[in-house]
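One structure below.
Here the complex is missing a single protein chain, while all its other protein chains stay put.
Labels run A, B and C following the written order; every chain starts at residue 1.
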Amino acid sequence: MKKIYMDNNATTAVKPEVLEAMLPYFCEQFGNPSSVHWAGRMVGGAIEKAREQVARLFNCSAAEVIFNSCGSEGDNHAIKGTADALKHKGNHIITTSVEHPAVLETCEALEKDGFEVTYLKVDHNGMLDLAELEAAITDKTILISVMWANNETGNIFPIEEIGEIAKKHKVRFHTDAVQAAGKIAIDVRKVNVDMVVISGHKIGAPKGIGAMYLRRGTKISRFMHGGHQERNRRAGTHNVPSIVGLGAACDIALKNMDKDYAYVRHLRDKLEAGILSTISDVKLNGHPDANLRLPNTLNVSFNYIEGESLLLFFDMKGIAASSGSACTSGSLEPSHVMGAMGVDIVLAHSSTRFSLSADNTDEEIDYILQELPPIVQKLREMSPLYGR
Amino acid sequence: MKKIYMDNNATTAVKPEVLEAMLPYFCEQFGNPSSVHWAGRMVGGAIEKAREQVARLFNCSAAEVIFNSCGSEGDNHAIKGTADALKHKGNHIITTSVEHPAVLETCEALEKDGFEVTYLKVDHNGMLDLAELEAAITDKTILISVMWANNETGNIFPIEEIGEIAKKHKVRFHTDAVQAAGKIAIDVRKVNVDMVVISGHKIGAPKGIGAMYLRRGTKISRFMHGGHQERNRRAGTHNVPSIVGLGAACDIALKNMDKDYAYVRHLRDKLEAGILSTISDVKLNGHPDANLRLPNTLNVSFNYIEGESLLLFFDMKGIAASSGSACTSGSLEPSHVMGAMGVDIVLAHSSTRFSLSADNTDEEIDYILQELPPIVQKLREMSPLYGR
Amino acid sequence: MYTAKVMDHFSNPRNVGEVENANGVGEVGNASCGDIMRISLQVEDDIIKDVKFKTFGCGAAIATSSMVTEMAIGKTIDEALILTNQAVAEALDGLPPAKMHCSNLAADALHEAIKDYRKQNS
Partner (left out) sequence: MYTAKVMDHFSNPRNVGEVENANGVGEVGNASCGDIMRISLQVEDDIIKDVKFKTFGCGAAIATSSMVTEMAIGKTIDEALILTNQAVAEALDGLPPAKMHCSNLAADALHEAIKDYRKQNS
């Protein structure tokens, strides 16, 4: 059976070149880079090379890159580390209601410790009101945390403008760029940002590795205490093979960025236009202007149909996608992102995300556009909400 | 040149069988196990199989295993998570002065947040006084954290007895078993312990993966906030290949434990006897009773010689070992473990650790015993402390 | 995650639709927690002659709906009233634990339909 993977915002396959770069570091060059001997020396250079590669993706200096274990850790570190380091200055944090749980739940945890958090609303396109953001800043505000791009809708936030607001008010600015990285430029020289978090497994590196850009001179408390790795910023023996893999993946992503953007966007636009024109009662979730969304992400609600059953039928045709339905999350609530956008509850349960990569093809889009309508029709005929 | 790796307490090579088990999960079975579709389903079973394998090493049920990113994370989670969950009960923690920094520095961080920590002393053999431990317990004590075995000396702590004391006083008990795991039994049915932390890269799995045994019903706050992975205990996309690798490594370690213990101990004892009998002014660091040390660890001080220069000369002969000297740690202090044992400062700088594995051979021991004496002699002749 | 039986009933659901001239209709669930099941019946001489479902919900919700219609058909309404959600789940060789909370309502929907029949016919 055909296997069409369109869930790259959930995780990507490791790129073969990335795995190849990693392979020598498991059984042969396995040393601990902190060691004095041959086994340690063999790998120290590999880490510093990878650090340079990651730094080029951020357009920062290598000394501003901290390796960690994942995007969630980066977000936890950036937010909790800032809260602790700046608690003498204030206890107010501004974030949005559409962040990934790694940000939202971290902020909620801080609320229990006496911090106050403003969760900015979004409009029905999933976008922020920057005047509202600026108005939320008080003299107690120590951190603004706004994601670079949203994982569900692909919406790209105006990080440059937010950076200017942060600078004007001298507030630290963190952005979760886990979804933006590798898809659009995340150039920390072009935007004013203090901390940028990325995760390997969204860009063709393996799961369990991430990195944070930490602008030189930014005071942050440790999140992981212990050994003095990463210039005392992150304890734990270096995950050498995965660090090498992250470096290689950043290198490839940077090289291919423009080409991949154009190609993936072409595929996504074709899928988007095809679905919207051939199936009735479909709602686009996210900003209608495709320039304001990641090139690879399409989120649509197939009204009257719950998302998990749709995914299962897709799956029977080999198509891997994801849904904002509560039934796929194991919780009782559908996607908080759809909720924040004011999407009606049935449409939230119906929301379906296709997230593409440069490995997808035109033929795959054609196949999906052919297979989708009968599946939607079959499920609608089963639905008590359809045709009521 | 010969390459003799005797720094397995720092990190181990990934076992070829482990890498082989991991390989399918990078580029082919790359899904996110939380996903509904084929790519997700392919890997969910792999995680649960690995969880069973890790559970067998602990002799616990699979539901009591939490995967995380490393030993440091496990220690941070166990200690900070307990401190937060039990802060209404008390603010006192008991640990030892010879823990790994992942425990010590975590406790020091908690002191800044108002917790009180007792750092138990050790005697000149590196052992605890259990009466002192028991006497330290107050009605504010919420946690005892004592490592199962020490990374520098190999000393094995009386976890069973400490577990009884903890139980008698109804205090939660955490043990850092990063060094004990795979070398001696860590059977949570035989000892009363609530949390046990292990790390993959010490037992032939890759760097950047770890696990914690969390006894059923033990309340602990989250350390990593975000997604609801690991039944809400640890956020972040599952590191599937490394989890599979950790499972495989635990499986192999458990199968070979008795055999490896005997073999490695034979090699270590031979090295120990050889060094002590052929080189003068050598001090054994750790418990003189070899039964009370890990089978693979030998820590000796070659008096009058600073450790880094010794390691560099060893390295020229292909021998990889480690040292407690300040000069290898990048700090101004030599090993805190040597300090806690009351080892004189020159001897602390001279301390050298050989940590073996079942990959070492009798021939390697013979080679070391032949190469060592002239190196020691040469460096002693350079030392202003020698023959004074 | 689903058993083969669940997947069978989900992908080839039996008795989808609305019974024409139904004399009992029941609906349970609500969209806010993710599923809505609607069962319509044709009862004759206290025997369920025809039964159909429409469901908005996950794979388990659809499979349990399909299964309950198969189990109900031909039964007397008294027999059908003692059919439990548990029995439906067992007939499907079990459901994943995470699915017990919201998908396992098919027997309830059947009972509602029977109650509706009784109300209409008393």
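One rule holds for everything that comes next: a contact is a pair of C-beta atoms (placed from the backbone, for glycine too) under 8 Å apart; a residue touches a chain by one contact, two chains touch by 3 or more.
Not measured: the values here are computed from a predicted model.
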In the full complex, which of B:Glu160, B:Asp258 or B:Glu381 touches the chain missing from this view?
B:Glu381
Touching the left-out chain: which of B:Ala62, B:Ala136, B:Cys327 or B:Leu369?
B:Cys327
Out of B:Lys15, B:Arg51 or B:His349, which residue would touch the omitted chain in the full complex?
B:His349
Considering the whole complex, not just the chains shown, which residues of subunit B touch the missing one?
304-306, 308-309, 312-313, 316, 325-328, 330, 332, 334, 345-346, 349, 381-385
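Criterion: only the chains that are shown with their structure count from here on.
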Can you give the whole-Å distance between the Cα centres of subunit B and subunit C?
55
How many angstrom between the C-alpha centroids of subunit B and subunit A?
34
For subunit A, residue numbers touching 2 or more other chains are 308, 312, 328, 330
